[in-house]
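My structure is below; once you've seen it, I'll send some questions.
Just one protein chain is left out here, and the rest sit where they should.
Presenting subunit A:
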């Protein structure tokens, strides 16, 4: 059916046009006022800004997002992240609450701040909608920023903001709450009394995580959600909406009628959304001049981080690794510069007890696939998958029975972890105590880096004194291949006589 409904008007357009004259009229946009500090970014900006503002605002926001992302990669706790981000936000992207000004939301300063926040968000949307990976990262970082700001908001403004969203949450009457009190208490973990909370009734589809964990009361398709889950629901809503609109933006992007002024800026922006370690650029882990062949892996494995060391030791012990272990290890080996041919030789030699036929039919294809030698066009063009980062390894599913992939700091019980560390020759009690503490606080990176710093302490001291390595070269390691490269180089420095 082709029938246009002229009463439904794009919310940003004022419905003042006569549709008969529409094609000749210049669009008139409603100026946005920003009654709330927070923004769900539902309505795109429509006013004009200068190119300089366009670029500067985007760069400022990008800086914040990159820092947020870096904090998460380094596994910083919320408190640490807050301490790190607050001054930066104040500097680059301040966003004050209504109470901070005597005029409230009408204050021009507040308006300007909010406008900048609003516009910069949409500019970055344009810049980061192009690929799946960028979209995912952008949505993640924006969600973290939103969560951060939401938590800081004062409760009255928070409530006003939530009401403005029209989220279709039905508050539960006191009577109903009393009636259901027993069910509500039983269904909601960590709750003693129903009166402590305000309750909302929503369609269960809105809170799938709570349903899956069986930690919400359901009745006839409605979930009874306590007020403290509000945050996670709003965050979920924010992410869902942002992901949806990013998807739409990406589809609209090719039709962006653009005059060569914005596109270069946008491209430049998306390239610089890198807290470096988050994306692994090809060949980054290669060490020039290092003899990396199948026969050297045993000897090189002393430079491997614990996850790869563990894989290597299991491989030598069992002459076999399960699929995800092989994949994780193959990609790492690819990352340190082992060629495909050498890699096949390595696995062939390691899988003792298999005939050539068995090896070729069962395992060879996967190795070639990881290198992008076979597989679909996309896989071949991308030269296979990139080596896994710590982020990826930590986030992937727990290894099951007989599986060896994953991060020992994360997936081993503490005692087994200590045992593994000791078997690699680490027995310093102070160090092991530190590792234990880190792991308990779920700071797996810190534990791994602690081990690295301890095993290389002499060399690190030396390069620091030399001044040959600056601080960024010794930044926290968040990629197994960085671990190898740095370890290898440091040991080379250690071996070689001091250079002038």
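By definition in this document, contacts are C-beta pairs under 8 Å (C-beta built on N, C-alpha and C of every residue); 3 or more make two chains touch, one makes a residue touch a chain; residues count from 1.
Everything that follows uses one rule, which is that contacts and distances are computed from a predicted model.
A.B. asks: Just to verify: the chain that's not displayed, which of "Probable cytosolic iron-sulfur protein assembly protein 1", "DNA replication complex GINS protein PSF1", "RNA polymerase II subunit A C-terminal domain phosphatase" or "DNA primase" does UniProt list as its protein name?
C.D. replies: Answer from the record: the omitted chain is "DNA primase".
A.B. asks: In the complete assembly, which of A:88, A:105, A:165 or A:211 touches the absent chain?
C.D. replies: Checking each option in A:88, A:105, A:165 or A:211, the one touching the absent chain turns out to be A:211.
A.B. asks: Would you indicate which residue among A:59, A:88, A:130 or A:185 is in contact with the undisplayed chain?
C.D. replies: Hidden-chain contact among the options goes to A:185.
A.B. asks: Across the whole complex, list the residues on subunit A that are touched by the chain not included here.
C.D. replies: For subunit A, the residues touching the absent chain are 1, 183, 185-187, 189, 204-205, 208-209, 211-215, 217-222.
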